[in-house]
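Input: one structure, supplied below.
Apart from one protein chain that is not included, each protein chain of the complex appears where it belongs.
== subunit A ==
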């Protein structure tokens, strides 16, 4: 019945489809010859929204004759100056128009001073493009409209990424505009093999999504897989990169991220050149990079612009920091409650004395302190910056010194929790994972001591070994075992020793460095 009514309406509407609120409008809707009908249809689809500018005006054909024209755009997306200067001015001062339908739109197109301009005969597509920052010009009697890129909305300027700062190397991060982000990437890889596939996801949000990769380096199977997954997405909206990440990842229920995030063009470019692919989402500065390996979380972008010795040292510190951060509170509980024999005897008396007045068992004490810390941290992040700093200082004072003085917690507990939390700051890419694991391991350690902790860690290891990121083992190069990649896993060997792409990420081109000055030994003293 509804279908029948729709067809009736379309017939009356000069063949244009019914303009209901949430239709997808994927079918072809030819521009009507009568510009009024097109205007009505556009008005229906936009529901006369006040931010949509539907500017009706007359084009002079000659001294006495005029033709009706319609310019449609969304105010916030378009640069008004460009519209009046490069579109309206040239067409309004034009006087030798003929009423030939075929040539009229092309003639106008040639007069408009906009570089990105195209003819479009599908009204639905025209409307979609208006939503994607284009201006639409239609003239009465023409079977096609003109889509012009005169976008000019406010954007954030290029800044250093907040989460991936570096001392050495570039200080530019991605912003919220997908076009600018792709341009930033192109600046790092100025080669035609850099491929960009655009998708539009979300029937209502119509979010632009770009898959980028290096042709000839990435394994085609991986690109086929991501394309397949993106094509299968049928949702109302894709709000941001994190939202999309949850739709395409291999293991949606794990706490480990099998798709990496980055805000840095240099890092993304480097990963593309190693055989990864990257996904950009319009409106989000975060880029999704896959396949993602767990050990890559310990790699800083600065590692590759620093000397290998210190970079290796820092990398080992990060790995140590991860282990300390997740296991120290649980190990402390296990040692104090079940395995006092592993604590040096000189320490035991001091520890016991500091806990004498504490009313809680050590497990609960640690648990409360971690939760308190998480609250202080969250408050510090979410509050406005000056207040946030104050919250952190007051929180640290209360949580630290005052609670020890008041006898609520023991000093060793404060040290354990503080060290554990500080260690987690060394690795921001898996900070959320560490936060969960730090808490989760308290329970088995509290129940079964080291036995519980060990078994939980084994279970965790097994879980991690079972994960995959687009068909690539998440724990590579440890398992699957690729010994050659170890030179850039726990440590970073000098560049002269790493001339091939990592085996862990499948790729089509093995060699990365063909020749270095050091190869000509005669040239060096």
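Basically, contacts are C-beta pairs under 8 Å (C-beta built on N, C-alpha and C of every residue); 3 or more make two chains touch, one makes a residue touch a chain; residues count from 1.
The rule is short, and it goes like this: contacts and distances are computed from a predicted model.
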Protein name (UniProt record) of the chain left out of view, among "Peptidoglycan glycosyltransferase MrdB", "Endospore germination permease", "Iron-sulfur cluster-binding protein" or "Cation/acetate symporter ActP": "Endospore germination permease"
Contact with the hidden chain (one of A:313, A:360 or A:448): A:448
Sole residue of A:183, A:342, A:375 or A:406 that reaches the chain not shown, by the stated touch rule: A:342
Where the missing chain touches subunit A, by residue: 338-339, 341-345, 444, 447-452, 454-456, 458-459, 461-463, 465-466, 473, 475, 478-481
